[in-house]
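A single protein chain has been omitted; all remaining protein chains appear in their positions.
Moving on, here comes chain A:
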């Protein structure tokens, strides 16, 4: 991912290119939002007007869609997104321990980013990996049978420094 942390010429160009690429696709708002989030790491508020103009929609309409889906973030996030599954199956086999551990280890609550800007922690409701609960997803990779130890190793591999629990 080529994350951009602020709205500027680079981000504007990226959005323009994405809009261009989807010009011929009907109902392309969601694919466009996905592409923008994948490329920029989030959907900047400033991009909404450009998307609306590109698709002949109103700003309000695009804003409504972006805000409806939790998946879309409207502010810059960490370099890595770690999503912890909070759905029934995972909860039944210790998912809550992983949740608590993740928050404590990273020193953040849901939707927050570690102080070094590396990791954003988000809840997710079912990754379709129930047979191997509890599950965590990092980027596009789903990891099953998560334990606190495996989570620590995972964080270490992502290159961040775990903070002391106060």
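Criterion: a contact is a pair of C-beta atoms (placed from the backbone, for glycine too) under 8 Å apart; a residue touches a chain by one contact, two chains touch by 3 or more; residues count from 1.
Here, contacts and distances are computed from a predicted model.
Missing chain, UniProt protein name: "NADH-quinone oxidoreductase subunit G", from among "NADH-quinone oxidoreductase subunit G", "Phenylacetate-CoA oxygenase subunit PaaI", "Cytochrome bo(3) ubiquinol oxidase subunit" or "ABC transporter permease".
Summary of contacts with the chain left out: across A:10, A:25, A:67 or A:147, the touching residue is A:67.
Annotation: of A:14, A:52, A:130 or A:143, A:52 touches the absent chain (contact as defined above). Mapped onto chain A, contacts with the missing chain fall at residues 45, 48, 52, 56-61, 63-64, 67-68.
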